[in-house]
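What you see is the complex with one protein chain gone and the rest in place.
For subunit A:
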Amino acid sequence: MFTLPQKNFRAPTTCLGPTCMQDMDSSHGDDLEGECSRKVDQKLPGVGDPAMLSSGTSYLSSRGRMIKWFWDLAEEGYRTYHMDEYDEDKNPSGIINFGTSENKLCFDLLSRRLSQSDMQWVEPSLLQYPDWRGHLFLREEIAKFLTFYCKSPVPLRPENVVVLNGGASLFSALATVLCEVGEAFLIPTPYYGAITQHVCLYGNVRLAYVYLDSEVTGLDTRPFQLTVEKLEMALREAYSEGVKVKGVILINPQNPLGDVYSPEELQEYLVFAKRHKLHVIVDEVYMLSVFEESVGYRSVLSLERLPDPQRTHVMWATSKDFGMSGLRFATLYTENQDVATAVASLCRYHGLSGLVQYQMAQLLRDRDWINQVYLPENHARLKAAHTYVSEELRALGIPFLSRGAGFFIWVDLRKYLPKGTFEEEMLLWRRFLDNKVLLSFGKAFECKEPGWFRFVFSDQAHRLRLGEQPTFPAQSSLQPSLWPLLFVPTHHAIGASRPLASPF
């Protein structure tokens, strides 16, 4: 999903994400009177100018104004992009989007598959009110699909499956049914920042960050390594600030790091969670987008024995692995029937068309196509695009992280920020945008260190090249400080080179 470029709206030292709509000290937030009597915009840590929120328009409620404020901020880059989207023919000088994590490499395969005659089925039951958990035929297919691709030691069961219209909805529903208002999930950072909004919008649930470092020290064997010590520390910190933590969110394969957790690591995190009676939400939305075999990805569902199966909830969707973010299909797998039922109770707000459910069942059922056509081709194309971009970066001496999973490279541009601040990071991001390149900056992932950017490489080669086209004939002779220009389409580069030169 699109990563939200967000302004630096909280102090970098703050450990906790914002509560968007109410303060956090309500222990049972469903009580109408309790919430009513409370001032909505009090105790909002570092959120903009309260005057702006309390005055202004008279049509919206306080929380409506708050949502609007967040929304306007979050959508800034996306909106700018949409107003001036690159198009080969119609707008060749438009903005190229390397910010949104979408796989645009396999549309040809998908469109062919989705146009086949088995996809066009219409029957009355598909047009009427569904089972809100998802049609049974689809849940059966999902259970089989996940059993196979997650390499589950036992067959997974359709009754543990709930179908929703996208991962965002699933985060929202899970946050609502697992947490009270103001409670929190732990999440290692950098992480896919949109989750902040998903859990907050309806659920008013916040995130407590487990900050990871790029530097390899002590027990770490690689950058941004998550350890149980760090989890313990973050948990203690949250408690000391009076925040109740209800669970941990793990994204595996990781976004934006493109890394995976080993089964041993995963096991340790799960044991940690069990020790503290925390739920674990494992977002495996990139599980089939591991294009380097050597990475050795393992789904949490493949583990022989889950430490706490009743508190382990797995998410998957077709958005990434099947390059269909516009299809709006996601699924929850949990053995906990209370959780499944509670999430399903919210599904009337997060349902998807019966016809689409039918199409998804057809797609997931077609193991031959997936195994013999789609996955090999998708992986090959991802690998080629990844190789192309990472070689360019290497040639330029730009450090980056990416181990062969996901659609992105986590690029280290710290050396271009003289003071190493988030303000400079933001300026650099804007400079990219001014030069018609949309990237995502590290702050949006709540990265602790300014200067990291996420570059999405899963785009058609011509767009990648356009974005990266060297502006000077001899690529190798470029000074590192001129590297940002490489993201600039040729005709913009000359004009942009002057203002770029001065701050660096």
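Operating definition for what follows: contacts are C-beta pairs under 8 Å (C-beta built on N, C-alpha and C of every residue); 3 or more make two chains touch, one makes a residue touch a chain; residues count from 1.
Simple rule for what comes next: contacts and distances are computed from a predicted model.
Entry comment: the absent subunit's protein name, as recorded by UniProt, is "Aminotransferase class I/classII large domain-containing protein", drawn from "Acyl carrier protein", "Glutathione S-transferase", "BRISC and BRCA1-A complex member 2" or "Aminotransferase class I/classII large domain-containing protein". Taking the complete complex into account, A:Ser115 is the one of A:Ser115, A:Ser240 or A:Ser294 that touches the chain left out. The chain omitted from view is touched by exactly one of A:Gln337, A:Asn371 or A:Thr387, namely A:Gln337.
Only one of A:Leu126, A:Val228, A:Val295 or A:Ala384 touches the chain withheld from this view, namely A:Leu126.
Residues of subunit A that touch the chain left out of the display are 1-2, 22, 27-37, 40, 57-64, 67-68, 70-71, 82, 100, 102, 104, 107, 110-111, 114-115, 119-120, 122-132, 159, 165-166, 168-169, 172, 176-181, 183, 194, 197-198, 201-202, 246, 274, 277, 279, 308-311, 323-329, 336-339, 341-342, 344-346, 348-356, 359.
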